[in-house]
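For chain A:
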Amino acid sequence: MRQCLLPALILILLTGCAPSSESEAPKDVSKENPFEVVATTSMIADLVRVVGGEYVDVEGLMGPGVDPHLYKASEGDVSAMTEADLVFYNGLHLEGKMVEIFEQMSHLGREVHAVTEGLAEDQLLESAYFAGNYDPHIWFDVDLWIRATQRISDVLSGQDPAHASEYDARRIAYIEELKALDEWVASEVDRIPTNMKVLVTSHDAFGYFGRGYGLDVKGLQGLSTATEAGTADVQEMARFVAENRIPSMFVESSISPRGIEAVREAVRARGFEVQIGGTLYGDALGSPGSGADTYMGMVRANVATIVNGLASQSE
Partner candidate 1 sequence: MDSRPNLNKRMDHAIDVRDLTVAYREKPVLWDVDLQVPAGVLLAIVGPNGAGKTTLIKSILGLIKSAAGSVLIHGRPYSEQRSSVAYVPQRGSVDWDFPTNVLDVVTMGLYGKLGWIRRPGKAERVEALKALAQVGMEEFADRQISQLSGGQQQRVFLARALVQDARVYFMDEPFQGVDATTERAIVDLLRSLREKGRTVVVVHHDLQTVPEYFDRVMLLNVRRIASGTVPEVFNEENLRATYGGRVAFVSALATPDDH
Partner candidate 2 sequence: MEWFTDIFLDYTLRTVALGSALLGITAGSLGGFALLRRQSLLGDAISHAALPGIAIAFLLTGSKAPLVLILGAALAGWLGAALIASVTLRTRIKYDSALGIMLSVFFGFGLVLLTYIQKQPDANQAGLESFLFGQAAALIQRDVMVILSIGTVIIFLMVLLWKEFKMLSFDPDFGATLGFPIRKLDHILTALFVIAIVIGLQTVGVVLMSAMIIAPAAAARQWTDRLGHMILAAALFGAISGVGGAVTSSRVGNLPTGPTIVLIVSAIVVISLLFAPNRGIVFRKVREWKAGKNLRVDAVLVDLFTLASQHTSKEYPHSERVLDVMSTISGPARRTLHLLETLGLARQIDQNNWSLTPEGVERAQTVIRNQFGGSLST
């Protein structure tokens, strides 16, 4: 929390200096003069680019392999957000250490939008330990991600009514793609034998994914990577994996693999060999050129890794 205080203070100073006319007059957007957008996670950056097309110039704060739960905004980030036309973030405390910054910015009248705004509570997964806190990894639920697309489109259209029809068109086309992706994922996941439909990962990022496609999901650390796994958690997971003879566990691109590796050793000591099926993209997209640097690519890569790890074991 305290890490947000200094950036927040700088923020106030900077916005004090920025010409206030920016937030009042609607911007005359064109291909030569696109929206300056700052997005927090790479998934959101990707989504904004898809919906906004040539009318947005998106800067993503968190690159591949960066953990959004622990990310601390630098002064450069704050000034980028202040100077931007629009800021999109996930919300639901995913960007755990930036909450105060967003609040400050919206108090100052900046265009700061959570893509999860407006999502009904009953659509969300509630945390098992902290009532009133929700699982923020919504991008793995296609329905919720469609709503996020909607939200971004609404904001863009609101700010730039002139091109509203183009945003709509892109949104509609993308939603079709998302739905097709959804069907593909479902059919792929069905290739996994029922008793193998268990997804063991570094932290609870795949709750929505599991709910959507019928997988039992177990994370070593909780919803946020700020919590440290205890000995009991490692033991418990090892016991679970060994007893149920889960063929593969998965590490994540933005989290140290040590935890899962420790679980594997413990499972081995119980006489069972579990594989580390591969790296999943949980909280961030992959590096440029990896094929997983777009949302579509990431989901396909994840599903391929998961299905490979769980289905092709003949146990």
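By our rule, a contact is a pair of C-beta atoms (placed from the backbone, for glycine too) under 8 Å apart; a residue touches a chain by one contact, two chains touch by 3 or more; residues count from 1.
Per the selection procedure, all candidates are chains of the complex that A comes from, given by their letters.
None of the values given here were measured: they were computed from a predicted structure.
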Chain A in this complex - touching candidate among 1 or 2: 2
Residue ranges of chain A in contact with candidate 2 within the complex: 62-67, 70-72, 74, 129, 222, 227-236, 238, 252-259, 261-262, 265-266, 268-270, 284, 286-288, 290
